[in-house]
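A short write-up of the structure that comes next.
Note that this complex is displayed minus one protein chain, with the remaining chains in position.
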Amino acid sequence: MDNIDVIELSLPLKAEYVSVVRLTASGVSNRMGFDIDSIEDIKVAIAEVCNKLISVGSDNSKRFTVIFQISKDRLNVIFDCADKSLKCIFDGSDNEFGLSIINALMDEVELCSDNYILSISKVIEGKS
Amino acid sequence: MDNIDVIELSLPLKAEYVSVVRLTASGVSNRMGFDIDSIEDIKVAIAEVCNKLISVGSDNSKRFTVIFQISKDRLNVIFDCADKSLKCIFDGSDNEFGLSIINALMDEVELCSDNYILSISKVIEGKS
Amino acid sequence: MSGELTYNEERSGASINIFIAGELDIYSSADFKEKLYRTAESTDVDLRIHCENLKYLDSTGLGIFVGALKRVKQKNKNIFLINLKDSIKKLFVITGLDKVFIIEE
Partner (left out) sequence: MSGELTYNEERSGASINIFIAGELDIYSSADFKEKLYRTAESTDVDLRIHCENLKYLDSTGLGIFVGALKRVKQKNKNIFLINLKDSIKKLFVITGLDKVFIIEE
């Protein structure tokens, strides 16, 4: 069994801090050994989820947490936001661009979940 | 009174993730409007505290949390590590380089505290 | 809090050259949107947006380009996007917007 390291970033649900999430995401994926293009993909996809959380978030959701689950060949990114109304953030959305981008760049996308856990994942090629 | 935004990064106490802390620190201080030299100073000083926590940390301290307290003209960085033996991390230390660097680069340094809270702070020039 | 995007305009004959540099994201986009829409509405020439120093773009930025294009199309003008980085061009391809804008090297 692989060991999984977990890094959590908890921050205000504000547009001005998405750039901080992007840099943390770069750091994590660079350290894992993703190539430059994949690091950029991960950064962009994570930021799109943050953007959407920020644009649909109500006053009930002042903060959110981005959880990076790091295993040898795979990064899972989980978004935890207290607001239950965010259960299905891209549902009937007008932000089609964001969703298309996330789906194209990540290997697994679960942004509509009964247990309120939104997650996206990417696998390192040829390292499993 | 200023509003204070708080960003928390919680991660394994491992050398391989100090680069992630550095990138998060860059993101925070860049967003706050620190100049390039100050951003570098903050990054370096935060990393030196992490280095020290990693080198003195016992098995009781598998994780630690870096807390960024962001106000208009001042960044406080607090290091929270479950291990009580880390109360005074640079005490009688052979890592003089690390401590000299932190003291030179930050405006306030409190790395030996009764309540186990280690913190370093930097002020944005001409913005108070 | 510091901005991450710089914006400069320069008229030249039958078009307006716009130079953007930095990161165009959900935070920096409000300011950018205002400037670009104002230009798109107040002139009737092509907009040539130079992106060689644009390091990052997200869906918010794509939406603003689309909004600006709608405005210039009403006057039968176009938006040219020049020297997009590969990682940014990729986002136009994913969203199909590479067929909507005139993308130039």
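All chains are identified by letter, namely A, B and C, in their written order; residue positions are counted from 1 within each chain.
The rule is simple: contacts are C-beta pairs under 8 Å (C-beta built on N, C-alpha and C of every residue); 3 or more make two chains touch, one makes a residue touch a chain.
Just so we're clear, the structure is a prediction, and the values are computed from it rather than from any experiment.
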Problem set entry | Candidate in contact with the missing chain, chosen from B:S19, B:T65 or B:S121 | B:S19
Seminar exercise, completed: Residues on chain B facing the left-out chain by the touch rule are 15-16, 18-19, 22, 37, 40, 44, 47-48, 50-51, 54-55, 95-98, 100-101, 104-105
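The rule is simple: only the chains that are shown with their structure count from here on.
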Exercise. Where the centres are mean C-alpha positions, what is the separation of chain A from chain C, in Å?
Worked result: 26
For this session: Averaged over CA atoms, how far is the centre of chain A from the centre of chain B? Could you give it in whole Å?
Result: 25
Problem set entry | chain B and chain C, separation of their C-alpha mean positions in angstrom | 39
Exercise. Which chain B residues sit where two or more other chains touch them?
Worked result: 30-31
Problem set entry | chain C: positions in contact with at least two other chains | 1
